[in-house]
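Left out: one protein chain. Kept in place: all the others.
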Amino acid sequence: MIRLIAIVVSLFATTALAEKMKLAVTTSFHNSGLSDLLLPVILEDTGLEVQLLIVGTGQALRLGEAGDVDAILVHSEAAEEVFVENGFAPYRREIMYNDFVVVGPQTDPADIASADTAVDALTRIAIIKAPFVSRGDASGTHKKELFLWTSIKLDPKLFGTWYNAVGAGMGASLNTASGLGAYILTDRASWLNFANKGELDLLFEGDPILFNQYAYLPIDSKRHPHVNIQAQRLLESWLTSKRAETLINGYTVDGTNVFVFNAFR
Amino acid sequence: MVAGINLVALRAVCVKRRSKLILGPVSLDLKGSGLTIVLGPNGAGKTTFLKVLHGIERISSGSVQWSMADRSVRRTQSYVFQRPVMLRRTVRQNLAYPMKLLGQQASKIDEHVIYWANQIGLTEMLNRPATRLSGGEKQKLALGRALIRKPKILFLDEPCANLDGRSTREIETLLLSANSSGTRIIMATHDLGQSRRLATDVVFLLNGQVHEQGPAEDILCSPQTSEAKAFLKGEIVE
Partner (left out) sequence: MNEIWAGIVEAFRLIITLDRDLFEITLRSLQVSMSALVIACIFALPFGTWLAIRRFRFRRLTIATLNALMGLPPVVVGLIVYLLLSRSGPFGVLGLLFTPTAMIIAQVIIITPLIASLTHQAMRELWAEYHDLLISLNTTSRQRILTLIWDGRRALLTGALAGFGRAIGEVGAIMIVGGNIDHATRVLTTAIALETGKGDFALALGLGFVLIALALLVNFAIHTLSRTEQEGTW
């Protein structure tokens, strides 16, 4: 009996040697595969164990507000500015960007491959009511998509059944798009790393409006005194270091550069 | 139990089930020693009567007064049910159970278990699951389990109803032995022969009423009431 208890207790022993912090990131950041590359290097260089909570932008912001994480890394500038204004983070620090692309069925019924702008591409989809999958989850990607619709004065709430708001992360949404043979706005990194492409292809890219900025926001210790300030600073200085620049700029998926480092030092 | 002293007094005891009167009103006294047979045909209310005495049947009106301190009178009593309840354990564990409840020492329990297993003739079967015993063996086990705590009073409800002659004789021998060792026995049966063999006094029940009560020879040889007479002649089956 005592032996059994001893075994059970030892199973719960944790390695509490490294400094730890919790970072909420978006699914698109994780799905790109970049986090798998950076985290071990961060641990090695700084002794910092970054525990990633991979959630949607909305949930990341919510966790930050509640003080359940030490920092967040998201890509939704407008929401971030509100976050800072409300005092949850002292500032936002830009780290890198990637871009959004529109993927869709190989047959491209809306012919968006020949569109000039992103807005044009989406208009063509709306006109022929081709199946479209939206994140629908208040994420950075979703907000970008909505921004595009509103700039051509279209309201997704009034769209018909061709528009599918799935309320899910990037990968899950891509799965749905793949299953439906639908168009979808996605960040390039997630797309390249996605393992279930099916009949989908990258059809539209390059419009500067599809620029996708990632920023790091440490949670304000005045609001939540328990946050790990030292770890926050450590991570921030690493993320804006030359080392990070090299790794981020050098990260490729299928031979393609996915992220561009743009932090000011 | 001192002879002649009152053991228990029932006054106007009634038992109603769903507004139907199934026993009573019953008023009688039971003395401190002897072997009482509660006699009557099936459905007379013998089981209810026994359960009232043992305190596991609620009475609708009247009173049951025991002569000993009322605090948990049940503790000095044992009850053998018409269909014996076997714990889903071995014979040994069944016998040991009542003593385990009292927190007795294992060695003392073992001693008693072996003694009583011997008394009831189940020594060979101590490690057999109790549910796999024959009817007679189960009844003997129930009896052994009832006697192992040396109860002052033992209730039995038709203990030999489904048994063959041999098992019946074995049980009756045990009962007489226990009785002469000082256990007061109150037993329900419809078997006249058994009554004659065992009873020191008789309570005759019919349709929930006590029609006669008194020393065995009086009731069994010269009954007063017509109902008792009829029953003894074999005219009442149920």
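Points worth noting:
Read from first to last, the chains carry the letters A and B; within each, the first residue is number 1.
In this section, contacts are C-beta pairs under 8 Å (C-beta built on N, C-alpha and C of every residue); 3 or more make two chains touch, one makes a residue touch a chain.
All values reported here derive from a predicted model rather than from experimental measurement.
For the chain missing from the display, the contacting residue among A:E19, A:D68 or A:D120 is A:D68, taking the whole complex into account. Only one of B:C14, B:V64 or B:L87 touches the chain withheld from this view, namely B:L87. Check A:F29, A:F100, A:F194 or A:Y216 against the missing chain and you find that the one touching it is A:F194. Which of A:S76, A:N175 or A:N212 touches the hidden chain is settled by the complete complex: it is A:N175. Set against the missing chain, the residues B:Y79, B:W116 or B:F204 yield one that touches it, B:Y79. In the full complex, chain A contacts the hidden chain through residues 11-12, 22, 27, 31, 39, 51-55, 65-68, 168-172, 174-175, 178, 193-197, 224, 226. Residues of chain B that touch the chain left out of the display are 54, 56, 72, 74-75, 78-79, 81, 85, 87-89, 97-98, 101, 129, 131-132.
As a working rule, only the chains that are shown with their structure count from here on.
Rounded to whole angstrom, the centroid-to-centroid distance between chain A and chain B, based on C-alpha atoms, equals 80 Å.
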